[in-house]
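Every protein chain but one is kept in place in this view of the complex.
The letters A, B and C name the chains in turn, as written, and every chain counts its residues from 1.
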């Protein structure tokens, strides 16, 4: 049996942090360590959850031999914490938005914050392995993608790159997310009574995940229409995307485009003709499921993409990035049954 | 106190039928009678539900003095039952799709059925009071609109009629419905375990409500993109609709268009700038709530419309139509507190 | 049409307060006024909700001619607010626990608070109309019962009073409540993700509603076993109660006991043999539904009682008490369709 690499989690009491712990506990090559930042001492973990706990400080990282640190924290905390991780010569995978955008102007505009370590923005690799695998491998700071952009990019980027879309018709993304995407901090909008038996739209047109989709897909701001809606479910994102092709194409033509990019991707699954993904099929997994319908006469295409926002949209993709950093098989710890082979 | 008109319900054990009974029980001018069709004898009603029950036969309608009959039945049953109602000189409000389309060809294409009383299609009034009130008043057979088309028509028709849309960009309607829209008959797709914590798309592009939207909005088949999705909620429909305007307009311009049509409509509510409807706000009511965002530079408009599929999308609208037929105030029995004034 | 009495609501942004507003808006004899206490100015009400808003001060009550004030507030706020209401010569219906118990010692023990106006405890009427109607009518301060005790008392008190229980076997009450019972203030325990697809027990044996059940049923502390559990539903309480009778009795004998107390009660419904209440049957109503099974050989009885915690368990019962104070029909505003007769 191979030795295990020690990896740290800051923010283990949140939903993404807890999911990281869940995945890493069964990872064949990694051993999680809980890094205590600020007051998490009074947090009661579920029965059976245990892992070593040490304070989050550069010296602790060195003393404990921690090679990779996951920041499952807010944008503000991540801007403080990432430099500390790098100072300790550990590599950093940040699950917040702190290093996803390229310019401080974008942080001012979309997040209304002044970025406190802009010097790191240029170095951060955008951790969507299906497209940026080679850059991730050699980076010290990985910006783990947002949940909405992960699904949107995987669904749309091949069509953009292959230039088969009628760009004048725009890209319309109607996104629906489970409540865990809003974080664990109590708020009225995540109160059970406000969510159950309800569906509400928020972030219409100007959701803050928009700039992330724009810079990775090369779509222009005026071409993209993005609406986020809150579903009465725990986890899962489903995006229904409406585009138009330049010329009239058949379902099999579009499949060929997707297969060119995803044939060998372990975490992207293409649905057969006539079937579409749902949340059930991806929840608890690191898969992004993609299906689509085409209407050749009108050149309209409807694409449905589904992910688990806490896995492929957060903790699972972060572990996929960790596998790249540590040169482990990219699927290690992320596919049922793979550990036993 | 005014005397009450006796009105009959066929199909009272289904969700729409039960909702009709719930509304009619407190209607100041109507008295519901349950009409037994086929084997409903073994159906146990909830505690406290009671109303006279008589067999559904033309002679019963005459003997009981029933003036209006609601058919909360399947398309097939409605095609048989509507002529029987008319034969008894009662007026008929059909909640199925049996009389919503204008041609038998459309029934062949979209419902894959041979229409068995095509002679009634021309006479049926399409019961969307906000647009066809005058025709409904004098009709003997009202085709109560489908739930999806009700929300879509109310959201889009003013923009079509006023010719402010860039038709080349199409009308994209991303619709989400609660499970009661699928009826009460048990099926795997409505099993609790298949629906909870899930979201699934069905009827992409070619849902059978499409022709109904087309003929009432004058949109062409290739302009409309309609996707239906099943939400893990009991009741409610929310439609997010994406269009582009011909010229660049402001939020207040669009509001003016809607107000032209809905200023005096008791059941259409327009949201103020910056707010959007949700299911919670309409459930249990006969309201259709409409809100929208505009992005003048890109001429994109996102409209959100919400209704309760069992009320404005079925039983409530049927009672609204009944009020028109019987020359009662259109809101009778449909607004909280109105009965007491 | 009769003139309406102005009644005030303190705490209208909470779930019970909103429910009070919903009920009072359609009440034939009352007109609600929203009383602003502390910072509720930034609270956005749902579309269509409107009522006059005035500051909560004794002089406002006099100026506005407010005769009854509902306190839908916390125990702490109610202890401050009730004397202010009485000072303005208005009558007070308090929905918190502030005046339900008889001794300050009980407040120390069960709520861990020092009662700040103990002089009012003796005067407060316990507002369970089915048993204390006459006292309520003449009181100035009504302690509206807790949601759990309302269902428990209605289910058990007739059997205690009639002395048909084997007291040595105890009274075991397994209670389940929807999340609105925990209030609207955001907390981790009411976060959607913590509640959905879960069921958890809390307050086993020593829930703070226990003393309220004890003093109204004359059950001794060691006889009562009470467990509260949090259901993944918005509203509703279902209590399954296990007792043993002194002698062997039949179902019809037990029914006769209940009918003695409830035959003429408009808000207590007894289920027929073989059927039991569920949440669906009471949600949105002021009913308490009661059903039961008996096993004569073992003398065991299982009673199931259901209420809507926001209606019969809070706002509905409060309006029922208001009707008593104002000598209106006890059901005014609380039965569907009653307004129209």
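Going forward, a contact is a pair of C-beta atoms (placed from the backbone, for glycine too) under 8 Å apart; a residue touches a chain by one contact, two chains touch by 3 or more.
From a predicted model like this one, the values you see are computed outputs, not experimental measurements.
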From B:26, B:180, B:217 or B:245, residue that would touch the chain that is not displayed
B:180
Filtering A:78, A:106, A:139 or A:196 for touch with the omitted chain leaves A:196
Hidden-chain contact residue, picked from the options C:50, C:89 or C:200
C:200
Footprint of the hidden chain on chain B, which residues?
15, 179-180, 184, 186-188, 190-193, 195-197, 232-235
Which positions on chain C touch the chain that was left off?
169-170, 172, 174, 176, 194, 196-202, 204-205, 221-223, 225, 227, 229, 231-236, 238, 240, 242, 244, 276, 278-280, 283, 293, 295, 297-298, 300, 302, 304
For chain A, which residues lie in contact with the unshown chain of the complex?
1, 25-26, 28, 46-48, 196-197, 269, 271, 275, 277, 280-281, 284, 287, 289, 336-337, 339-341
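As a convention for this text, only the chains that are shown with their structure count from here on.
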When chain B touches chain C, do the two copies use mostly the same residue numbers, with over half shared, or different ones?
same
On Cα atoms, by how many degrees is chain A rotated relative to chain C, nearest 5?
180
Using mean CA coordinates as chain centres, what's the chain A-chain B distance in Å?
40
Note: chain C sits from chain B at a C-alpha centroid distance in Å of 37
Within chain B, the set of residues that touch 2 or more other chains is 196-197, 280
